[in-house]
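Structure provided below as structure tokens; questions to follow.
Removed from the display is one protein chain of the complex; every other protein chain stays in position.
After this line comes chain A, so read on.
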């Protein structure tokens, strides 16, 4: 009896155990399935964005390898246009191999013979100059300036309605220490003639188009009276190294505060003009409405009569670089919101961050001052207590009192975007409690 009982009970126990085990297995596989469903899917990004705005920080092209470059985001391969990924802006200086690339015309150098190459300073001058690379490095005093180079069309993919052109995200910008010769010194050496009005820059960027058209040669000019010329440098070093070919080796014009369209790559001719430059890239291209923020509407454009001016200085901008929203943050820990800010109108004096979608603001701590036209890093510590999705926003103020607005801008060229940037940040639960 006892034996039987024991036998039965043992069998019962085993049955019970296996039943419990079975149940647990079912629960386990259910749990496994539900957790597995929660794994993020590494989905390939969409091949294009629109007609709505591009929702991503960068543009959506694939990463590609180009000579002397880290993998960058491809916009176009001929002419070459490459965007810098967001994470490279964690440092105040943008590495040369990660620096964005933008050319207008297909025929750009991939070989320059420095034994033969000469910079010409010509046109309306008394003593035209022909200078070798060593003339530039040895006969003139080297100067350095840290300055942001930003494409006029940076963030064009935010425009509504969308406009044709390079569909940049936010990565058509970079900051570097540029070393070379003061432009004014070269002009003084050549002796600018009385009555001259502009100075034209020409590099080694050409195309198949007919002479006199914009597709034949890329040319830009600045007014001789423009104070930006006083700060301009003809640079042979970028972050202490020769320029990458795709960024304008061997020499690039640097115009601190101005959009990159004036920063002529592979600069080979500096030409003093007695009459204003009427070439396509001045008269038709790179023009913005002569309105506050360069803002207009498609309707106003259609109606005609929108007066335009050549694009010039960069409006104030700021960016959150980290965290970038790609990972969750555990509730209750302190994270450092960090990023960069700059303005073409001078020094950044204030950066503010918001964690409630630009309703309330907190002042950020500014990083080291690298000069009025450099990126200025900023950071602010944030301790999100409650699991939720937060909209972090950032806005900067420059020394002229310009503050970034929360309104979009629209013009047909897709230029001058500087709306307040926003980033969704998800904070996750760290305990069983309702709030944490």
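Operating definition for what follows: contacts are C-beta pairs under 8 Å (C-beta built on N, C-alpha and C of every residue); 3 or more make two chains touch, one makes a residue touch a chain; residues count from 1.
Here, contacts and distances are computed from a predicted model.
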Name under which UniProt lists the unshown chain, selected from "Sulfide dehydrogenase", "Putative permease protein (ABC superfamily, membrane)", "Cytochrome c oxidase subunit 2" or "Spore germination protein": "Sulfide dehydrogenase"
Listed residues A:208, A:334 or A:389, member touching the removed chain: A:208
Option touching the unshown chain, where A:245, A:260 or A:393 are the choices: A:245
Contact footprint on chain A, counting only the chain that is left out: 6, 9-10, 12-14, 16-17, 20-21, 24, 27-28, 31-32, 35-36, 39, 42, 44, 47-51, 54, 61-68, 71, 74-80, 105-106, 108, 110-116, 157, 162, 164, 166-167, 207-210, 213-216, 242, 245-246, 249-250, 280, 284
